[in-house]
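If you scroll down you'll find the structure; I have some questions about it.
This view holds just a subset of the chains, kept in their places.
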Amino acid sequence: MREIARPDPAVCKALATYGVATVHEAQGRIGLLASYMRPIYSGKSIAGPAVTVSSPPGDNWMIHVAAELVKPGDILVVAPTSSCEDGYFGDLLATSLQAHGVQGLIIDAGVRDVATLKQMDFPVWSKAIYAQGTIKASLGSVNVPVICAAQAINPGDVVVADDDGVCVVRREDAAKVAEAAARRVALEEEKRKRLASGELGMDIYKFREKLAALGLEYK
Amino acid sequence: MREIARPDPAVCKALATYGVATVHEAQGRIGLLASYMRPIYSGKSIAGPAVTVSSPPGDNWMIHVAAELVKPGDILVVAPTSSCEDGYFGDLLATSLQAHGVQGLIIDAGVRDVATLKQMDFPVWSKAIYAQGTIKASLGSVNVPVICAAQAINPGDVVVADDDGVCVVRREDAAKVAEAAARRVALEEEKRKRLASGELGMDIYKFREKLAALGLEYK
Amino acid sequence: MREIARPDPAVCKALATYGVATVHEAQGRIGLLASYMRPIYSGKSIAGPAVTVSSPPGDNWMIHVAAELVKPGDILVVAPTSSCEDGYFGDLLATSLQAHGVQGLIIDAGVRDVATLKQMDFPVWSKAIYAQGTIKASLGSVNVPVICAAQAINPGDVVVADDDGVCVVRREDAAKVAEAAARRVALEEEKRKRLASGELGMDIYKFREKLAALGLEYK
C-alpha cells in the first residue's frame, strides 16, 4: 500500500507535547499499548502517523520495503504475526529511516545496536533488547491494519510515545483528541498549583461527601 | 486510621544511608520486597514511615484519602487487593504528596507521568510503568496492614528503598536494625580496604579449611 | 581447575569494539545469551576470557574461590545449577575482583549494591537486581563448562557484553570471528554512508527482484 492518509502535522506535534498519559485519558482511556513496550532510552516524546509493517516472526525483510514508503514525520510500527523477541532492527535501518525523516520506531519484538541508536537519537519503543538476527525469506505487508502490543493500529493513525509507553489515536479522531487533551492540560495546570500549595485533592475534587456516603470512616 | 506511630526520623535517615542490601542483611535477611519492584529513575536512597493504602484493583481513590493523613518524611505504600499494573499514580498526586513532605512512593502496581516525576525528583518504586487510567468507585483502607510485593507492611513500619529495591523494617525493630547495620558497614569498610589491596576473601574469611573439609579440590 | 587457556587479549579488545550484535552475526548467529540478561548500567562494552562458576542456587561461596583464580582482563561468569534471582554478588566481591583486574561479571541470577557498582565502574550483566542474600554452605565448581542464560560457556571462551546483551565466542574461534566481524564492520560502514545519503536498502541490497518474484505487490 503506497499511499496512506496522514494526520495534520500540527496535531501530531500537539499530541507529542501532551504525552501518552494525557492523550490516553483525553480519548476515554483507550488505545494504550501493552506495558511491556518500553523506550530504549528515556526523555523522548514523539507523535506521528504510523507506517505499519506486518512481518513473519524472525523476518525483517518488510522493514526495507517500508523504508521506501515513509515520509518525514512518520513513525514506523512493526508487528510480527507471532510473538517474537528477535532483533529485527539496528543502526543501519535506523540510519536509512532517519535519512528519510522518520521520527522513531514502535516494535512488538526486539531491537539491537541500542547504544548507537541512542547516539543517533533515534528513539525506539520495543518489547525487548536482543541482538538475535532475523532472516529475509518471506513476504509480509506494509501499511495494513496490524495488532501491535494488544492494540489495533491502522496506517496513518497517530502513534504517541514517551517515557510512559505508547498510545494510538485514530487518524480521524486526532484533532478532537488533541483539543480534549489541551483542555485537560489546562485544567490540570490549575489543580497542580492548588495541590502544590498544599490544598488537598479531597477538597479540590469534593470527595468527602461521596466517600462518606459509601461509608468511609476515620478511626 | 488517622493516627499511627512513627519511627525516629534519625533512625530512618541512618537506614537510608546504609541502603537496602545492608539493612536486609542486618535484620537477618527478611523484609525484602519482590525483585520486580524497580525505581523509575536511579540514584535515590530513601527511608521513612509507611503510610499504607489497600486499594481495589484499578481504583486509586484511596490515595486521595491517604494524602490528608501523611506527614513530612512519610513514604506512601500502595497495594492493590488483586494483581494490577494500571497507572494508579501520576504527577498531580505526586505534587500533592510532595507539598506535604512525602519522600516517595512504593506501589505494587503501575505508575505514569514518569518523566515529570523524575523532573520533580519524586522517586517511585513500582511493578510497572503504565499509563492505564484508574477509576474512583470503591472504598479501600488507609493505614491498615497490607501485603505489598510479597511482604507484609504495617503502617509506621520503615520502608527503605534504593537502586537495589525495597525492604521493610518493623517500626519497633528499626533502632536495633540501624545499629546492626552500622556495625556491618564498619566491618565491611575494613574488609573493603583489604580486598582493594588485593588480599583474597579466601584468606580474610578463612574459607580454605572449611572448603577443604567439604572436599574442594584444585586441578 | 586452576589453569585455563585464555584467548589473545588483542582479539578480545577487538571483539569489545565490534560489540555483541556484530560479533553474533559474524559467527553465524550463535552464542547469544537469553534476552533477560541486562546491564545494570548502560554504556559499557567489554570482552574477555570467561572464568566460570557453577554454583548451587542461593549459594555464592564459589565466587570467592574463583577470585583467587582470575587474571587481569578476565570476565567472571556465574551460573546457578537451578533458576535463581538471589543477590549473589555485591560491592565487596566487586572490589576484590577489580583489584585483580577483572573487567566485569555475567551472572544468570541477581546482583546487589548496584549504585556502588556503577560508581566503581564495575559492569554487571544479570538476570535480576535483587538484594536477597545468599549462603555459603555447599561446594560448586570453578572453571568447568556451564550453561548460562541458555548458552554453553567454557572457561577461556570469550564473553562479549554491551548494551545489546551478552554473546559467547569459543576461544578457538575468537581470532577468526574477530576477522569476520572486522570485515562486516567495514562493509556496514560503506552501507551506512549510502543509507545516510538517502539511498534505499531496497536498491543497495537489490531486493526488488527477489520480492517481486515472491509476489510483492504495490497498491
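Things worth noting here:
Labels A, B and C are assigned to the chains in the order they are written; within every chain, residues are numbered from 1.
Methods note: contacts are C-beta pairs under 8 Å (C-beta built on N, C-alpha and C of every residue); 3 or more make two chains touch, one makes a residue touch a chain.
Quick caveat: nothing in here was measured; it's all calculated off a predicted structure.
This structure file defines a homomeric complex of 6 copies, of which 3 are shown in place.
We adopt the following convention: only the chains that are shown with their structure count from here on.
Think of each touching pair as a link: the shortest run of links from chain A to chain C has 1 of them.
One copy, chain A, sits rotated relative to the other, chain B; on C-alpha atoms the angle is 120 degrees to the nearest 5. At the interface between chain B and chain C, two copies of one sequence, fewer than half of the residue numbers in use are shared by both copies. If you average the Cα atoms of chain B and of chain C, the two centres end up 31 Å apart. In chain A, no residue touches two or more other chains. By the touch rule above, chain B contacts chain A in their complex via residues 1-2, 41, 61, 64-65, 67-68, 85, 87, 90-93, 95-96, 98-100, 110, 112-115, 118, 128-133, 136, 138-139.
Against chain A, the residues of chain C that register as touching in their complex are 19-21, 24-25, 29, 32, 35, 38, 42-43, 45, 162-165, 167, 188, 191-192, 195-198, 200-202, 205, 207, 211, 214-216, 218-219.
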